[in-house]
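One protein chain is absent from this view; the other protein chains keep their places.
Letters A, B and C mark the chains as written, and numbering starts fresh at 1 in each.
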Amino acid sequence: MQDAITAEYSGPPKLNYLNNGFTLKSWLLTKDHKRIAIMYLITVSLFFMAGGLYASAIRLELLTPASDLLQTGTYNKVFTQHGILMIFFFLIPSIPAVLGNFILPIMIGAKDLALPRINLLSLYIYWVGGAFTVWALLQGGVDTGWTFYTPYSTTFSNTYVMAVGLGIFINGFSSILTGLNFIVTVHTMRAPGMTWFRLPLFVWAQYATSLVMILGTPVIAITVLLLAIERFARVGIFDPTIGGDPILFQHMFWFYSHPAVYIMILPGMGVISELISNFSRKKIFGYEFIAFSSIAIAVFGFLVWGHHMFVSGQSVYAGLVFSFLTMVVAVPSAIKMFNWTATMYKGSISYDTPMLYGIGFMGLFLIGGLTGLFLGAIGLTVHLTDTYFVVAHFHYVMVGGQVIAYLGGIHYWWPKMTGKMYSEFWGKISAMLVFVGFNLTFFPQFILGYMGMPRRYSYPPEFQVLNIFSTAGASVLGVGLILPLIYLTQSLISGKAAGDNPWMLPGLEWRTSSPPPTENFDVMPVVTWEAYEFGEESGLDLEGARANESVRTV
Amino acid sequence: MSSHSETGKFHYHEPGLQHQFEDMGQQEESVSIGMWMFLVQEIMFFGGLFTAYLVFRSKYPMAFAAGSNHLDAFWGGLNTLVLIVSSLTMALTVYYAQKSNRNMQVIMILLTMAFGATFLGVKTIEYRDKFNHGLVPVQGWNKRIKAETNAEHETKPCWEVDHNAPAIEHPNPRGEFQWTDCSLVKKAQDEGYLTNAEKIGYFSNGEIDANKFRDKVRIFYYLYFVMTGLHALHMIVGLALMTWLLIVAWRGSFSEDYYMPVEMSGLYWHFVDIVWIFLFPLLYLLGRHFMHGG
Amino acid sequence: MAEYEQHDHDHIEHDHMTIPKYIGIFLVLVVGTILTYFAATVDLDFIFPGANTLVALLIAFTKMTCVMLFFMHVYWSPRMIWLSAVASFFWLAIMFSYTMQDYLTRDPGVFSP
Partner (left out) sequence: MQTNSWVPLFPEQASTFAWQVDLLYLYLIVISVAFTIPIVVAVFLFALKYREKEKFASGAEIHGSMVLEAGWSFLPFVISMTIFLGGAVVYYNQYKMPEDAMQVYVVGKQWMWKIQHETGQREINELHIPVNRKVKLTMTTEDALHDFSIPAFRTKADVVPGRYTYLWFEANKPGKYHLFCAEYCGLNHSGMGGYVYVMEQSDFDNWLEGNVSGQTPVEQGRDLFENKLGCASCHAGGPQQRGAKLEGIYGKDVHLVGGGTVTANDEYIRNSILNPGSQVVEGFQPIMPTFKGQVTEEQLVSLVAYIKSLSGITGSTSTSQPASNSAANSGSNARTNSNTMTPRRADRGQGNTPGSNPNAPGPANR
């Protein structure tokens, strides 16, 4: 396909997606999934920083019981905007739009996503939605909580609910289009020999995520649209004083937002499957079970949304049904957890930075998931709901789960994406800091929650001690998160060249150059090996790599 | 299809083949799966609205029946037929594209567009009518001076107002939603089929409360406007799509070998039609039987 | 070359529908519409309450099925497309039924005596 081009550029400065054009236009009008991924990476990081700054403000305010640093009204806006930015603009696009976009097509041996123009469109929609939201935040922001519960959001809040809602509405379509693109790509763009059961598990996870995106996201779109119209027209379909029903909003909101939490974890699970298996240099244990459990989570995830509404006034019967299904949906996650552990058995495990994140994920997601069971047990949730126990639970799964997996994935594929190697030393330091800081921040919140400290609150004095722990932990966590920013940037400038396959792994993405050429492969690959094949069949030149010490420092 | 690209090692790029694909088969399959995923997405999008409809209709069937009776089933039915015809012409467009018949394609696209536009025209008539009768559920969006309301509502209790009574012109300075007729509530009360939500929702101190009933009817109109409005928006997008198709078809670009865009636009058009197939009975017809038999 | 769906449909087959067939489907749709209208004006509540709704929806479903199978050519489409059509309605059913399961069991009330 690109033979002519490669022949021409066979000299050292090989043409890759990065040096293939330097103009702004060559970036903004690109259809190359890799460039789009890089643009996502930058935007997503900016949103993470903004969300992180809000988080810092929350933790500083919560250092003392009184609302002294932030006025109540400001505090309400701060946690709302923290939630909105982190969820809709950072966590949901994080792994799919950055790592998925970059790696998925390469992993299956495609030249690009099936619909590159749609991919670019999705990036633009994300930008427009993001810009719109940021504009609304600058105008004055919102104070409804990220859940936008009515009738507060429709009738009582005098902040920019409508504008932020529309920002989320727009942004939703970016997510939908990304999901659509992945599904099509996985169906039609696999290289010869890349059968469904040879797909890396990351691809399966992305596929499951995409299903949720397509089936769920439109519902949040229509929900916030109704919310916005409602605010404008005051007809009151969510306003009980004139016949509406505020709980209908909760149903519609959680119909998306519960499955959305699986949008926020499945890609992370995919990354972890890659990391655990590859850094144990061993075939993953129970491939089919991990693959199908992703799909099972995506499907069953749609049946449990009512567990966010146990005390909302929904019927007792519905509460019991949703509690039951919540328990069922935990099982596929359990299957994954056990399979990952079993994968490490008799492996040949190396502790590079990505693997540290992988192991960190196993511990943190375990705690996060198990506390999800606490919240699913309906009699217990009555006490726990809307307390810091919930806050701790979801930070464990979202930060301890997805963010950690995202960081692991970034470190893992960084040499592929940039062709440069970062400092292993600082990578490990930062992984440790994140792990320690994270636990210090959020573990105390479980206790606070059980003690009854409500969320979105300035608390009574007896809760202060644990809150101080939490704030201290957040500082450590903050440092741990700023470090990668520094050393990853530094690696771009002065990092040593990574080589095409620094970890000597069999995946297709490691069989093209780093950074990959515009159409990913110089020769269309033909897959003859199973996923995670480390034996002879993989055709890797391990001896050669061992001889070449510079490939990697252990 | 596995055969030809393996043998055809030379890289012949068929017209319209994008760089990331190997051959047209792959491209067509991608596009068609993509389109279907888009439609799935659309179904869920409208699905949210249908959920809201379902919930409120099950809560306030009489308000929905009253609101629905007041919609003009003639226009609604006509529009249904118009859309069905346009669906036929759309299907034929695809058929003629497959047969590489440029002229018939162009004609069929033009017909489809004409019917689509007719549909929107009728919708405008209906919307205007609602505006005149003060039935737009947004304050200020109704006719302010001389809105037409029922002649009898000032003299009679709200359940005796005959909604077929002649309309008089009636000032509505703040452009508010107007609804006076609660005869259905009275009837349902007498015959004993009010739901629990209705027994609370329509009454004050044991009496039928015209204002409270009006609020529920307004919810119906709200859903009516949002549902038909979004549907109309989809029609407008569809018309834009048709315009583009028309231009390309005019140039004779579609043939037996390459008609994917026609096929895909057709899927979209039929989808919009299907939404209307449900909207018509749900909005215009359900509850109509209360006016006739028992 | 890529190894995508196993079906061989270099071009989606297009010799199944003929103009008379199209017109036939069209007539079914028209009849359906007229039927819906008249069914709605007859009070069917004597069968069971809500019978009118059921009839209206049954007709609508039939019409939709015709459009999907023949106008949208689902009938001759690969499994993936059948699947996505069915799945989307399945998901709608989830949304409806699980929401209604709350509303229908609410009276005499959630936390009610």
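Throughout what follows, contacts are C-beta pairs under 8 Å (C-beta built on N, C-alpha and C of every residue); 3 or more make two chains touch, one makes a residue touch a chain.
Values in this document were obtained by computation on a predicted structure and should not be read as measured data.
Participant: For the chain left off this view, which of A:128, A:295 or A:366 is in contact with it?
Facilitator: Final answer for the missing-chain contact: A:366.
Participant: Going by the contact rule already stated, which one of A:316, A:432 or A:524 would touch the omitted chain in the full complex?
Facilitator: Final answer for the missing-chain contact: A:316.
Participant: Which residue, A:282, A:395 or A:511, contacts the hidden chain when the whole complex is considered?
Facilitator: Answering carefully, the residue with contact to the hidden chain is A:282.
Participant: Please identify which residue in A:52, A:129, A:165 or A:243 touches the non-displayed chain.
Facilitator: A:243
Participant: For chain A, which residues reach the chain that was dropped from this view?
Facilitator: Interface residues of chain A facing the absent chain: 66-68, 72-73, 76, 143-145, 147, 149, 151-152, 155-157, 239-241, 243, 245-247, 280-283, 285-289, 311-313, 316, 319-320, 323-324, 327-328, 330-331, 334-335, 337-339, 341-342, 344-351, 359, 362-363, 366-367, 370-371, 373-374, 376-383, 385-387, 447, 450-452, 454-460, 462, 465-466, 504, 534-535, 542, 545-546, 552, 554.
Following the convention adopted for this analysis, only the chains that are shown with their structure count from here on.
Participant: Using mean CA coordinates as chain centres, what's the gap between chain B and chain C in Å?
Facilitator: The separation of the two C-alpha centroids amounts to 16 Å.
Participant: On chain B, where are the residues touching two or more other chains?
Facilitator: Only 21, 26, 29, 33, 37, 40, 44, 47-48, 51, 55, 59 qualify.
Participant: Which parts of chain C, given as residue numbers and ranges, touch two or more other chains?
Facilitator: 1-5, 80, 87-88, 91, 95, 99, 103 - these are the residues of chain C that touch more than one other chain.
Participant: List the residues on chain C that touch chain A in their complex, please.
Facilitator: 1-5, 80, 87-88, 91, 94-95, 98-99, 101-103, 105-106, 110-111
Participant: Can you list the residues on chain A that touch chain B in the complex?
Facilitator: 1, 110-116, 118, 176, 179-181, 183-185, 187-189, 214-219, 221-223, 226, 229, 232-237, 242-245, 248, 251-252, 255, 519
Participant: Which residues of chain C touch chain B in the complex?
Facilitator: Residues 1-5, 8-12, 14, 17, 19, 22-23, 25-26, 29-30, 33, 36-37, 40-46, 49, 52-53, 56-57, 59-60, 63-64, 67-68, 70-73, 77-78, 80-81, 84-85, 87-89, 91-92, 95-96, 99-100, 103-104, 107.
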